[in-house]
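As structure tokens, the structure follows; a few thoughts come after it.
Left out: one protein chain. Kept in place: all the others.
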């Protein structure tokens, strides 16, 4: 339980409305506007939810000054950015686990490996020769780290993740369970009736403030490195192939993959279940809608979508409108032929 | 080796045909109808296989009464539901591993965790503070379970699976290796030039009789929970994003994913390699064919298919017929223009 007064103190620039005694109102969690029967705080993030806000049983509602105007009479906490304020309130009620410097006695850590101050090492972890883990990090149970891996400060490494040798990762790295970094890229040469392995001797290099979901894979480069910039966020089951160069602050949603040697500019956003073909380049700020399989590099920053269609969003909308016409295209073609017949034209079908 | 008489005793409502002395016929496995050189039992599941059944070397064949009529003279075990009978025979010859109550001495189990009677805990398992595992369960080698996780009775947890804190799972839960439950949902707010993490404080809540394949991920909810009903079956590499609400008895085949906040009614079936966009709703009994990327919520129960086409199956069939026409659409357009010319019409191409 915290009083609204306590909550208010967490939020820079927040202003309370319609609440004379915030020290007397107690809340113990964040819930959606329509929740029932609990002393909760809520939030309104767009006009679509204003009616829900008006009818809400929430003890207080986080709102922008613009939306606050539309919700008269309610207890509101007016903040400059609702979702950033929401983050702070959520963390207040659900504090994240912090490192405590305990190293599990069963962990197998090479004597040359270096573990930073206050870093927690979980059970059944292995850390290889020459590897370095920063301070204030948590290495989850069952994580396996080969030799010469570097992971920066404040890392949160999920259970059973695997890091191959030579992988270098910056500060504040978060990854969820069962992800793999630095496995070999997929490179073979066909000769003598079989696929011969091309050794993969590059590395995986990841910047600061990167978050990776569960069950992801990032492959090491073939000869040079696979690189991921600062501030990138990847969802679950994302696959980054060898020699990709991912810029800063790139978003990739679940089950999407980059084939080899893809280059992504800063602030690129790739939706879920996308496949980006090898050697493509997306310029800064390009957005690829979910479910897209991309086969050519779009030249300009835009929203692209569609199965290999290379369409921007307005064209895609026109495409969708015409699907009902494709379904009866054979009948329209029949009508073209009737017209031709009437005009005395007699042509075979094209092929 | 078991006699047909023994097999018959396993199968409720089964009737033997063309076999005067079942106690003298020995079988030791189940094999397809066309197998050779072994004392096997087989089954016929549809009319398509009646000829195979007639020519089969099987010592006995499981068949419905309807199909049995078409296979005169063969030793048949006529049963009400062939595949259910088949299941029983398969389990008879290949009994599943059962729990034995052994707890590996190297497992690291928090003193406050509770392990049910007769539950097996594998090697290198960790179970966190306050977690509860039911009775008669098998926790595979290398499984990692954080704090406050609940798993019901009769669970079968595959090797190296990971469960984040707060995950709640019902009875008779099966999951194969390397799956992850309760990792953070993918939620960020763009502000100040970077993607800022929205804390994910909901949980994963799973009902009874759920089976999940290998290398799957189910994310915890953002503020409320991600929920999966009773009797759901997910194949390998299925991804369920935060705040999805999956009904009862839902099937999701391999490599399919639900983006955030998807709602699936009971008995929904989703084929393999499907991508369901965020916030969509599928009503009870909806079927999505494999390879479909769905971008809008179909309003009625039907079979839907296609890359973002929102087509039901009959329309999709018409669509397919017209692909050959799309391939030469430019030539048809040329013919439209010829016709127009003949009629004295002179128009620019539309755009």
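A and B are the chain letters, set down in written order, and residue numbers restart from 1 in every chain.
Definition applied: contacts are C-beta pairs under 8 Å (C-beta built on N, C-alpha and C of every residue); 3 or more make two chains touch, one makes a residue touch a chain.
Small disclaimer: the values here were computed from a predicted structure and weren't measured.
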>> With the missing chain put back, one of A:36, A:299 or A:335 would touch it. Which one?
In response: A:335
> Which is it among B:55, B:84 or B:191 that touches the chain not included here?
Replying inline: B:84
> Which parts of chain A are in contact with the chain that was left out?
Replying inline: 106, 108, 124, 126, 142, 144, 146, 160, 162, 164, 178-180, 183-184, 186, 188-189, 191, 193-199, 201, 215-217, 219, 223-224, 237, 239, 241, 255, 257, 259, 275, 277, 293, 295, 307-311, 315, 318-319, 321-322, 325-326, 328-329, 331-332, 335-336, 338-339, 342-343
> For chain B, which residues reach the chain that was dropped from this view?
Replying inline: 30-32, 81, 83-84, 86-87, 90-91, 93-94, 96, 104, 106, 122-124, 140-142, 158-160, 176-178, 209, 211, 213-215, 231, 233, 235-237, 249, 251, 253-255, 272-273, 290-291, 306-307, 320, 323, 326-330, 333, 336, 339-340, 343, 345, 347, 349-351
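By our rule, only the chains that are shown with their structure count from here on.
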>> From the mean C-alpha coordinate of chain A to that of chain B, what's the distance rounded to whole Å?
In response: 26
